[in-house]
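The complex is shown incomplete by one protein chain, all other protein chains being positioned as in the whole.
Coming up: subunit A.
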Amino acid sequence: MRLCRAGAGIHTVVAMTQTECAAVSFTGAVKNFGAVRAVDGVDLAVAPGETVALLGRNGAGKSTTISLLLGLYEPDEGSVRLFGGPPERAVRAGRVGAMLQEGRAVPRVTVRELVTFVAGRYPAPMPVAEALRLAGIAELAERRVDRLSGGQTQRVRFAVALAGNPSLIVLDEPTAALDVEARHAFWASMRSYARLGHTVLFSTHHLQEADAYADRILVVDRGRIVADGTAEQLKRSVGGGLVAFDLAGRGTAGLELLPGVRSLEVRGDRARLRTDDPDATVIALAGLGAIRGLEVAPASLDDAFLALTAPLAEAA
């Protein structure tokens, strides 16, 4: 069990030799819907205690991956294991809690009734009051679920996912349809839960969420995991960065032709060059004497994401 920590290298398939240690492991998992290949050979491993984001555009295959993970679908090829066994076994054993996408309010039950019922299905649930507190809905306990706002409903669904005190919690686009405030409250709740040592896997198409709340990001594109690492590693893997300086009255002609430059943007008097090779760009700018207010910033996660998933990836 000591060797269970997954290495999180970029572009590397995390080969976990002791798959029984992994909370989640996919080996060459494929899922087709008719002619559409929704999941196209996914290999991944999540170690116990990690908080992992599945980051991808809508339709990238995140939800199908999660459905495979939960045993709602069987893979057409490859295998999916939870805690070393088939997903169904882990689910039946109460080791998994999930917040599925597009679940709506269950009509005609109160929050407490619903969460109590779900907690009661699990062998070692947390106290209902604790689940409600973690989800931030303690004061809504006696309200009917179908009379809550969208954000409140979402948190009820989160309480349902964690009520059984599962080792692994899976959240499919948990903050879709939440406003900014509700989103912050939600992530605060999720963090408190992860801090208890649980494994969390969530999907999102919000880069900032993956960046801010995950230990590790798996970038999903067209049914494949195209990158795997921390936000920092992903940014570095793309290379390049942003070079900005004050034009101080000079023209912009020729700037796009400088070494490494991919694009030019002018805001007021400031030029911003997106570049594959910041060093070469800076040296060239120095040669032109254009270095007033010079600033070099690493690529953002946005850049990394675009580079990793763009149909014609320029920096791979």
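The definition used in the following text is that contacts are C-beta pairs under 8 Å (C-beta built on N, C-alpha and C of every residue); 3 or more make two chains touch, one makes a residue touch a chain; residues count from 1.
Definition applied: contacts and distances are computed from a predicted model.
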Name of the absent chain as recorded in UniProt (options "Proline iminopeptidase", "ATP synthase epsilon chain", "ABC transporter permease" or "Na(+)-translocating NADH-quinone reductase subunit D"): "ABC transporter permease"
Which of A:30, A:93 or A:280 contacts the chain that the document leaves out: A:93
Residue touching the undisplayed chain, where the options are A:103, A:239, A:259 or A:298: A:103
Option touching the unshown chain, where A:118, A:182 or A:231 are the choices: A:118
Contact with the hidden chain (one of A:38, A:53, A:70 or A:258): A:70
Interface with the unshown chain - residue positions in subunit A: 70, 72, 91-94, 96-98, 100, 102-109, 113-114, 117-118, 120-123, 160, 164, 170
